[in-house]
Structure formats: structure tokens, C-alpha cells
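My questions all concern the structure below.
With one protein chain withheld, the remaining protein chains of the complex are depicted in position.
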């Protein structure tokens, strides 16, 4: 059972796509597990909160939340408690996705809470300076995703390679251990290879796989590309 | 199987209490189901998003979400999709709880989405004018909870009975069908009776049951009080 | 000196247009004052916070804030205090503009604060149900502006006349005194006339005047149309 994230890694963000909601979230997770175990490539899954438990029960690969709130247990109706996503089976969480940005002190607070609860923190950033800023907060993983490319099919690794390399440069001066991923527009194995060649240790992908006619085929291509 | 809300009703808000997270959410739900079915009194449960599916699978009484976002399926990482809570087994949702207030146009949008998806909308309000305002938006249920009494153990039905009666008066001029609940500080059967005598059709309760030493005993007392 | 709002009224929202910032805010205000006093038609001005004092000093027609926060005096760095906009010379404020939506309890709180401080509350709404909801909160003025028409030049009074008449119908059942304005896309005297004929008591306009090649000419046309 691979419940830890290992690099190179492919994290699939299920967003709130109907193609990855409820039973279809579990089906997609099973496809991803098959490829991950078959090829020995680390794949992480970030389904909606309501699907974390069923996905985590169905598969042996790592499951992440898409967001958690900087709250403690108590009177917080409608918020996302770290303990709740952990008990549901998540081993980590995305933080500050460009579609769910947090206030700076909240990012700091959530990283502290996840560390205390032994969950992996994957903080999303949108440019090199913001990547460097987040590096000082000592998360486990930083994902760089230029928001203007998200969902476009235009891969950051080709359209803006300097965003990746500049982020890596700035981040590494501050934080040598943090794992660096990149995302936005990744839609082919070639894009994945380009990302890894630039120094990324994995990719964060959403529509490229979730909305693909054949998600298994695309994920297999991605996974194989990490091994070249 | 009672999957519909029937009045008088007791809705238990699990908030983000550890006492009602994960397995403990399911345990509490089972206790509530036993009392609901045993006494023939309608009880609704509002667990955290991550626990909706397991609670809805474990029990036959109605499950609600604590909140949903005014979004459509798509690129909304970290948000709560109505379709997702419905597929997980929720038959409705709390909206605009005083701990999770929404912008006015969002309340309108969420009520419309829930109606379209055949989910029950339970909108929380904090004073009679706000109750009347919400009545114009045509939700299924309005819960009146003066926020300063929430979690105090000082029952609204005793401390501020005029808040309940004034809300009912104002709401009924606008909307004759909406179900009216009250909450905040409800902690004994006597409080429940007082609420019903004032015209409320049920109660919304959280710590009074979830944090009770013996939740079953308290819920049983509440449930019996609705039958007197 | 006309410091009160009288119907029919034209309220000009300066937004954050450069054409209506700093000295240019004062210039636009002087043009509006000239037409208002010349034709005897009530015109209100809603400049940016930083320009309220200089505009209110320069002209004798009513000045409104574009927004205020639901705060009391104290430790609220960066927020908008009702007392501050009043001391600067505002006689009222827009509330819940579609570009600056508020939580429902905030709208209620701001209406209460403005009433206590004798400021005029102009609450913006986007559809008939939301208009009716706001009517229960007892503001002085409700402006109905379908957000999808704002800034388009397609006048609500022509494109969606039923939005205006339905709002008036629903609002009047709840609140007989509130003044009703409409806005969005108003760009000619004909649009103003259409709005008044539908039952509106004035209009809320922004780009139609602020961004016009000759704001005086357009405002004069608007003002004359209110007298026909």
C-alpha cells in the first residue's frame, strides 16, 4: 500500500467536476490506482470532501483534501476541519489553490495544523515570488500553477518554462527540502516530461485527466513519462 | 424509512465537534435514529461534509449538509457542490448559519439550486427582520437563532420568546408555507416545549446534544417533549 | 441647498473610474450640480471615499458613500466607518452594490447604523425576490440593478421591464414607503423615461454618465426626461 507521496508524483485534482463526483469519483480513483500500482508511479487523488472517505476506502493510493480551514474543533458550522479529513482517510491537503485562495496568516496556520496532525501540506502558488514567500512557511510541497493557464490545455512547462525555473531558483535559496510540483495546462506525456526536465518533481493536473475522454489512457501516458 | 423532514422536527447540527467527527458521527447518528424511530419523532442530522456519506449509509433518518456553495459543477477546487452532498446522501442543507454567513445574493442562489435539485433548504436567521427578509426568498425552512445565545445553554425560547413570536409574525405575512424552527441555547425538554408553544415547528440544536454527557438521554427528552 | 434626496432622483455612481477620481471627481460633481440646480432635478453623487470630503465641500447637492462597513468606532484598520463618511459630508450611502455584496446580517446591521446616524440607506438588489427580501429590512431606498446589464448600455427599463415591475409589486406588498430606483445600462433620456413610466422613482447610473464623452449633455438629457 502506497499511502505516502513519493516523487515523481502526479496529483489529480477532482475539483467539483461531475465526472469525478460520487460513484464516478470512486471509479476514477480505481483507474488511477491500477495505473499507479501497475507502473509503480506515485499518484495522489484530491476528490471533494464528501468523497474522501469512499475513495480512501476504495483505493490504496494517497488521498488528499482540496482545502482545509484554519480552525480548531468546535463551533464552526460548514467549515473543513483537519481532523475530519484525516479521519476520512486523507493523508494531506491542497492549500491555497488559485480557486480557493487563503489569507497569508491562514496559510501559515493551516501548514502548522497539518504538520501537527502529520498530514502533507501542498501549497499552490501562482508566480515565483509567491512561491518563494510560501517556501518560508515550510510546507511539505509547493505547486506552481500560473492561474491564467489552468484549464487551457496550454502547458506551463512549454508556455512559461521560466515560471517553473525561476520559482525553483527562488524557492531553493530559502528551502532545500520542499517538494516542487507544477501544474496548469498539463495535458500530455510530453508536458509532464518537460516539467520534470525543468526541475519539477511532479505535476498537479485536473481537467487534463478528469475531463479526458479516456482518463486511464492519459494518466498512463503521464505516468510513463515520469519514468523516461 | 423516514427520509423526509416532518414537523415537529429536531435537527442536530454536528458542527466541527470532535465528539461528532468520523466514527463518532456515525455512533451519534445511530443513537439519534434509534430514538427517532422508537418514538416516531422526526430527527435530522447535519454532520460534517466528510461524514455525510457514512452517516447517510448507516441510518435511515434524514441527513443534511451544514452548508453548500452557490456554484455549478466545474473548476471550484475546495468548494461544496450541491450535487456532491446529494450524491453522498444528504436530503437538504443548512444555509447561512450564523457561523457561516452568506452574501444575500448567494442565499438566493443556493435556495434556487437546492430547489432545482429537490433538496430541502434550511436557512438560518438571527432576528425577526432577517427572518422576514429570508421569507421572501422562499426557502423550505427558516431557523431563527439569536447568535448571542448559541452555545450558552440559555434557551431562546425562554430568554427571548419575543424573537420567536415576532419572527413568526413577520414571516407569516410574507410566506405561509415555510416551516419555522428555532435554536440557540436549547438544552432541555422544557426548552423544546416552550419553543413549540410559541409557534415553532421544531428546534435546531448542537452542543445541547452533541456535547451532552449522555446525548441519547437528552435527545429522548427533547423528542418526548415534542409529543406533549 | 438641496442636501436631501428628492424623487425623481438621478444617482451617479463614480465607481473607481479614473474619469471621476480626485480633481476629476470634483469637476464632474460641479457639472452635475449645475444641471441639478438649473433644472431643479434631484441629483445625488457617489464618489470614492477619498473624494467625499472635497466633493461635498465643492457642491451643494447630496453626496453618498459607495459602501460602509458594519463596524463601530474602534480597532478596524482599513474599514469604512459610518461616522467617517458622515463627517466627510455624505448624507447617505450605497449598500450591497453588486460589485460589493454584503452578507445578509451585514446589510441589516448597516441599515440600522445608518438610520441611527440619520444617513440615507440605498440598498442595491439584483432581482425581484432579493428586492422583496431587502424591503423587510426597512431601508430608505432600494435600487434594482440586474448585474448582467450593468455597464452594457442595454437599459434594464427596456431589456427587462418585468424585473422592475415585479420588484415594485413584491416590494410594495411588504414596504409601502421605500423609494424604488432602477439601474443598469441606463444611457439615454428615453431609458430614464421608460424607468419612471414603469414605476421607478429614479435611476442609478455610472458609466452612462461618467464615461460619456460629454457627461453634462447626457445628465441634462436624463434630468429633462424626469420632468416629462
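For clarity, chains are labelled A, B and C in written order, and residue numbers in each chain start from 1.
Methods note: a contact is a pair of C-beta atoms (placed from the backbone, for glycine too) under 8 Å apart; a residue touches a chain by one contact, two chains touch by 3 or more.
It should be emphasised that the depicted structure is a prediction, and the values quoted were computed from it without experimental measurement.
Hidden chain, full complex: it touches shown chains A, C. Considering the whole complex, the residue from A:18, A:37 or A:174 that touches the absent chain is A:174.
Residue C:67 is the one among C:31, C:67 or C:220 that touches the chain missing from this view. Across A:5, A:134 or A:192, the residue that sits in touch with the chain not pictured is A:134. Even with one chain removed from view, subunit C keeps its contact list with that chain: residues 13, 15-18, 21-23, 46, 48-54, 66-67, 71, 73-81, 83-85, 87-88, 94, 97-100, 150-151, 206-207. If you put the missing chain back, the residues of subunit A touching it would be 96, 98, 101-108, 125-127, 129-130, 132-138, 170, 173-174.
One rule holds in what follows: only the chains that are shown with their structure count from here on.
None of the residues of subunit C touches two or more other chains.
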